[in-house]
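Only a single protein chain was left out; the remaining protein chains are all shown in position.
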Amino acid sequence: MTTYADYTTGDPVADTKAPSGPVNERWDTRRFEAKLVNPANRRKQTVIVVGTGLAGGSAGATLAEQGYRVVQFCYQDSPRRAHSIAAQGGINAAKNYRNDGDSVHRLFYDTVKGGDFRSRESNVHRLAQISVEIIDQCVAQGVPFAREYGGLLDTRSFGGVQVSRTFYARGQTGQQLLLGAYQALSRQIAAGNIEMHPRTEMLDLVVVDGRARGIVARDLITGKIDTYFADAVVLATGGYGNVFYLSTNAMNSNATAVWRAHRRGAWFANPCFTQIHPTCIPRTGDHQSKLTLMSESLRNDGRIWVPKAKGDDRPPNEIPEGERDYYLERIYPSFGNLVPRDIASRAAKNVCDEGRGVGPGGQGVYLDFADAIERMGRKAVEAKYGNLFDMYQRITDEDPYRVPMRIYPAVHYTMGGLWVDYDLQTTVPGLFAIGEANFSDHGANRLGASALMQGLADGYFVLPATINDYLARNPHKDEVDDDHPAVQEVVAETEDRLNLLLSVDGDRTPDSFHRELGELMWEFCGMARTDSGLRKALERIPQIREEFWRRIKVPGTGEEFNQSLEKANRVVDYLELAELMCLDALHRSESCGGHFREESQTPDGEAARRDDEFGYAAAWEFTGTGDAPTLHKEDLVFEYVHPTQRSYA
Amino acid sequence: MRLTLRVWRQKNADADGAMSTYEVDGISRDMSFLEMLDTLNEELILKGEDPVAFDHDCREGICGACSLVINGDAHGPERTTTCQLHMRSFRDGDTIDIEPWRASAFPVVKDLVVDRSAFDRIIQAGGYITAPTGAAPEAHAAPVPKPDADLAFEHAECIGCGACVAACPNGAAMLFTSAKVNHLNVLPQGAPERETRVLDMVGQMDEEGFGGCTLAGECATACPKGIPLMSITSMNKEWLRATRKAGRR
Partner (left out) sequence: MALATRTDRRPSLARTVWDSTVGKKTVMAVSGFVMLLYLVAHMIGNLKIFFGPEEINHYAHWLRTVGEPFMHYEWTLWLIRVVLVVAVVAHATSAYQLSRRDIRARPTKYANRKAGRSFATRTMRWGGVILGLFIVWHILDLTTGTVHPGGYEHLHPYQNIIDTFSTWYGNVVYIVAVVALGFHVRHGLWSAAQTLGVGSRSRDRALKTVANVLALLLTAGFVAVPVGVMTGVVS
């Protein structure tokens, strides 16, 4: 009997859309080679955009400006609420306003290196090129970036980068950028160029004759399941971090759209590449529903430590200096508390696993500002971090000016996603994936302040240029309607799935399954992964899935506003996606970026990459629920940034 | 903690609603208010009852989805969003009233969920700067004095939650509308559409059936992001200026 872990390796996959030639000319070349759609014909072509975050919002607005008919969806009550809004830190751009040696090439270099050599050079270079246009665009929209007294834009250095290239709007950069995109979107909605469907969730993809032609979506208020047809479908539905139950994602962020697309033929790349953010507020108990991130800028001045002795439960201020272990400063003397996210996260896990963690359940480490307050004065600390300290105090009821903060790593971002080519098109023709939903630009690890950059680059500039080529080559001809057998089939499947969920009438809530899955994933597919742990998870997940379909309880009906039904349906997809994440993590027996395999480390405990064996992106093809998928490897070629092993010691 | 909750239950937009009473036990002081409701809902689901519907998403105080009136206060006793309110603000044995935003421009969808699409339409009426993608000049082409940039930011912080409308005795949306008008009108980028923006947004606001402003100040007290009452004054000024200019044309 073959198990899920006995995957087969299929033909390699290549990105056929990326032009060759010098890396800095590829984007221009591609834009020139791409066919255009006559402006008069654009109105006849419909594009569905799912999601209204930075990527979806900017894409919808831009496509509508170009003259396409856009039909857009979000599950929230308003397109303004997408989770991009919660990004705090900032957005990178190679403007070199500081004259500190930054350039497009340096941003390109930093991003490829930061991604631990698991991303594509062509894509990353394009991202760095476009970064400068994004800032121009956002300023023109009225995004209130921080400014200097001279009226020019302020920047800061972020995430251990040596240049100051991060533009920000206090601690609410994501909010301000998202509102900019939302306002552009609103303008097009008012002009009648976008048909907006809020509180409508995509439940499946309609593929007709091998092409993406529409979606099946549920009106969350009436429960009505409807079909929407188009000439192309764009998924901008974000990441899948909520597989872990506890993450910094919004409660309703989910993987249904990408997973359903995957089931319909879109390959899923590098699902095991997840980013764990080191500075989140630890959980307080089983009731915890989500985790809150605090900007990692806190590590610039805070010192991280745990007691030297196991089980030392004295209050932090009573532990003498000599009995504290400033472990990051000890292990990484040159970078200290500023080591990259994955290293800081793993080190915290290690000390907690040793039994030296602090706070409830021993799942936390101290981030101490006592020295900073002594050195800079309370006033200066307040000016720099006041809002973060307030937020911490509101959530924990502890005063970080007097007691050290407690922090613990949490799932934050997923670098993996639907496999896309240089045009951001998935393996299903006519289906595009942008923003966090695709896998393309961050490799195995994302740099701070780069998520906003990628979302907006994809939505404002990349997709609107590349989708033309697809639409021009596949002019609108054949109508699809509800009578088409392929459409009837997908609608019936969707309805059956929801009806089944409602009819089981078991004794466990959707949340209880989600929590159980999340704990399993955090344990075995979280910060550190092992062959045996991943195998255990792969054994357990089908059991949970089986139990789910036996014991799930969803009250109410499908023909009404039913949040339990929404939740249960999302858990169905998590239960399948989790399995693929574990398999991907199992097959990639090297460590790289956010993926740490304990078997693959250097003598001093660092991640050991194995470029010869794993210098590829892993694109998985779906073969059936619980059936071993097929792996397609995309070899990654590095012509400009040559792979080196990271060293932070 | 043991609490008595009196919650507004309403099956759908057309049904009549009423307050229902529930007891919850074993509530931790460290729970957020929404986690307390999660606990109630888990119990209701297992009992085969309909869980309480409420809007929520980011649970970190920025998306603006959560929207509960708690003991008569929009977002409850602390000046923050409902999701950032913690149970330590209540005492063991308390009775807590939980109601949806009340305004005829925000009809109830179900239980504690209301329809705030009127806000989206106000933004659609002019809450933007016309800057098609690709047409932007270099970002440093137009410097913005820091005080103006800071003022714009202060108003841009609005999360569109609707607490201002919920708290207003007249169900007015002046604070929401003024926040966006001021954010954009104070910036040089927003200047070309300065007059049409305020006229169209106020016009749409009225069309949605929001009440008028009596400067009671409840909106600014309830605003989790601290948008000041003076924001309304500034918008009035913009509106009068725009009306005068439009009259001269």
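A and B label the chains in the order they appear, each numbered from 1.
By our rule, contacts are C-beta pairs under 8 Å (C-beta built on N, C-alpha and C of every residue); 3 or more make two chains touch, one makes a residue touch a chain.
Being a predicted model, the structure only gives us computed values, none of them experimental.
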{"item": "Omitted-chain contact residue, chosen from B:50, B:120, B:157 or B:200", "value": "B:200"}
{"item": "Residue among B:5, B:37 or B:69 touching the omitted chain", "value": "B:69"}
{"item": "Options B:5, B:172 or B:187, residue touching the unrepresented chain", "value": "B:172"}
{"item": "Contact set of chain B toward the excluded chain (per top definition)", "value": "6, 19, 69, 71-73, 97, 99, 102-105, 126, 130, 132, 168-172, 196, 199-200, 202-203, 205-206, 209-218, 221, 228-230, 232-241, 243, 246-247"}
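Here is the rule we go by: only the chains that are shown with their structure count from here on.
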{"item": "Contacting residues of chain B [partner chain A, same complex]", "value": "11-12, 28-32, 34-35, 38-39, 42, 44-46, 48-51, 53, 55-65, 78, 80, 84, 86, 88, 109-110, 113, 115-117, 119-120, 123-125, 127-140, 142-146, 149, 152-153, 156-157, 159-160, 183-184, 187, 189-190"}
{"item": "Chain B-facing residues of chain A, complex", "value": "58, 61-62, 65, 76-83, 85-86, 95, 97, 133, 135-142, 144-153, 169-170, 172, 175-176, 179, 182-184, 186-187, 189-190, 198, 221, 248, 250-252, 284-285, 287-290, 292-293, 391, 394-397, 460-461, 464, 507, 509, 511-512, 553-556, 560-561, 563-564"}
